[in-house]
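Have a look at the structure below, then the notes.
Yeah, one chain of the complex is gone here, protein chain that is, but the others are all in their spots.
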Amino acid sequence: MINKIAGSMEDAVADLHDGASIMISGFGEAGVPDELIEAVVAHGATDLTIISNNAGTGEHGIAALIRENRVRKVICSYPKMAAAHHFNARYQSGELELELVPQGNLACRIEAAGSGLGAVYTPTGYGTILAEGKETREIDGKQYVLEYPIHADFALIGAYAGDRWGNVVYRKAARNFGPIMAMAAKQSIVQVSRIVELGELDPETIVTPGIFVGKLVLGSPVNAGESA
Amino acid sequence: MINKIAGSMEDAVADLHDGASIMISGFGEAGVPDELIEAVVAHGATDLTIISNNAGTGEHGIAALIRENRVRKVICSYPKMAAAHHFNARYQSGELELELVPQGNLACRIEAAGSGLGAVYTPTGYGTILAEGKETREIDGKQYVLEYPIHADFALIGAYAGDRWGNVVYRKAARNFGPIMAMAAKQSIVQVSRIVELGELDPETIVTPGIFVGKLVLGSPVNAGESA
Amino acid sequence: MNQDKAVQRLSREDLARRVARDIPDGAYVNLGIGIPTTVANFLPADRETVLHSENGILGMGPAPAEDRIDWDLINAGKQPVTMLTGGCFFHHGDSFAMMRGGHIDICVLGAFQVSVRGDLANWHTGAPGAIPAVGGAMDLAIGAKQVFVMMDLFTKTGESKLVDHCTYPLTGLGCVSRLYTDHGVFELGPDGARVIELVEGLSIADLSRLTGLELAMAPADSPA
Partner (left out) sequence: MNQDKAVQRLSREDLARRVARDIPDGAYVNLGIGIPTTVANFLPADRETVLHSENGILGMGPAPAEDRIDWDLINAGKQPVTMLTGGCFFHHGDSFAMMRGGHIDICVLGAFQVSVRGDLANWHTGAPGAIPAVGGAMDLAIGAKQVFVMMDLFTKTGESKLVDHCTYPLTGLGCVSRLYTDHGVFELGPDGARVIELVEGLSIADLSRLTGLELAMAPADSPA
């Protein structure tokens, strides 16, 4: 029998290891798997590479991982946030490596990993300092930069509901990077606000099929004023 | 006001022109936009390039276009079908050009077109006669073939329901190539079994957002014994 | 650079109104973070404009009432928004496919500098020690069918932000098709900048002198 449901946040992140690369979904507060990240802090794994759109703010989430000096490298599009003091301090002291990637290239490199492509030619970034040193090619009169897939050992994903096969649906703009990160990591761990019976999710509307999910764990209710 | 709904099949294909490249969704009978293809036959456009998984069977659909000598070239993965006599005759006489593409490469080349990538490295086909003459590259110890996007002037798509903004949902395995072809064509024309009021489709479960759809037209009821 | 009192510079609001006028009915539009976002306030009610937000929304509506805020429904600037009837959600891969694949009709962006050939610099001042952060800027710059930039034509210290060559780090090459400023509207392209509109009280000679660029009006049949 397939049962991907972990009994606790601790169980959900039990396979983490030092040196792991970890994708973390979320854009703004939407879709950030807060409790899974807290569990990573508690787990103690260090020397991590974090792949996420942002690099954390305040004292929570990725910022807490950086504060605790668990992060070796961040691959992201937008680390500059109000209250990103932990990122700023470690980055400016040279303790933290940053690979800055345009957001759409971050998305398509994650997609390339998930779909087994070896590399893609993308137009984004051509002629800018973010493409410096990268291979380029003119195709049909347009200039492209060769970009390689971003794989990860783990993906931590915030979603809305899921079942024991690992099928998952999201809520509004909290979907963001979740579905594509789930495809690109060796083990995807999904925090949901509701666990439902198998068959309760409509087969037509499942967004992340269970094949892309390793573990599923019940987290806090939806991040919203309005009800779902 | 946005209203993508065409009044008739004839109106839906009115922009077709000689020499056009046309994607046609469907796998087996599922998702084949039969009435739109009939409208193309009636329209009279010729010298067409057809991009589809199959190349038609019997006297209908793509087979009818080939029979009427409207097709210059077929890009597909599987032209060999029972009753593909029209394809077979024109192919063997040399009147019809065939570009045979592995099904997954067909999918990812269509996706590359829809998502604005210049080319992709795919592992599929490496070392086979279908990759002969193509550029290859070893990436991370694995061999890949460079494949270019497949764009089209038009896509003809069979779907289940849609609204005046062009938002579309599909039914079961009739989804197949529809969503990715809708993204890769200059004008996507979608035949649906139901036209619904704007707002009737759940924003969480729309599969093809209206941005990818040029025209929508009411076709026949669902292709099923079982009710939807 | 408004020492000349006769020059009727556009206010921020009028500039947003001017940009909104050029957005046709049924257009799919991405409004960049900051000033471009205000264009939404001036889209005519008789047109249906579908706003794209790169975090996975089409059909984005205005800010909600305080008691209807939903932090799962935010725009690219992380501000709460609403959803119009007919809108939908999708993931980041599909969202940037819309952008990169040329499906968005118009993208409106702010800028530090724009070159006469349409190069854009709007993501990084290049100041030493600054935390670099690009977000979706480079994708927005090169993906849409048309890229509009709206900005003040001059910096606070009077330097022209429309330049021959950008000195700030580039966001995209030759990507801006039209520039809307408080002093006038420009068409940009491989052949350089041409002026489409000038605000009242400003001559093309003045504008050339103030910007240090050789500017000419676009021919009357230019698509304005």
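Lettered A, B and C in written order, each chain numbered from 1.
Operating definition for what follows: a residue touches a chain if its C-beta (ideal position, glycine included) is under 8 Å from a C-beta of that chain, and two chains touch if they have at least 3 such contacts.
A quick note: this is a predicted structure, and the numbers were derived from the prediction, not measured.
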- Which of the visible chains would the unseen chain be in contact with across the whole complex? A, B
- Query: If the missing chain were put back, which residues of chain B would it touch?
  - Reply: 27-31, 53, 77-80, 84, 87-88, 91-92, 98, 100-105, 107-108, 110-111, 122-130, 143, 170-180, 207, 222-226
- Note on the structure: Residues of chain A touching the missing chain are 1-2, 111, 113-117, 163-165, 167, 183, 198-199, 201, 203-204, 206, 209-212
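Everything below uses one rule, namely that only the chains that are shown with their structure count from here on.
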- Item | Chain contact graph, described as a line, ring, star, complete graph or other shape | complete
- Note on the structure: One chain pair leads in contact pairs, namely A-C
- Task: Using mean C-alpha positions as chain centres, tell me how far chain A is from chain C in Å, no decimals.
- Result: 30
- Item | Mean-CA-position distance for chain C and chain B (Å) | 35
- Message: Taking the mean of the C-alpha atoms as each chain's centre, how many Å separate chain A from chain B?
- Response: 32
- Tell me, which residues of chain B touch at least two other chains? 115-117, 204
- Identify all positions of chain C at which a residue touches two or more other chains, and write them in rising order. 83, 89-90, 93, 96-97, 99-100, 143
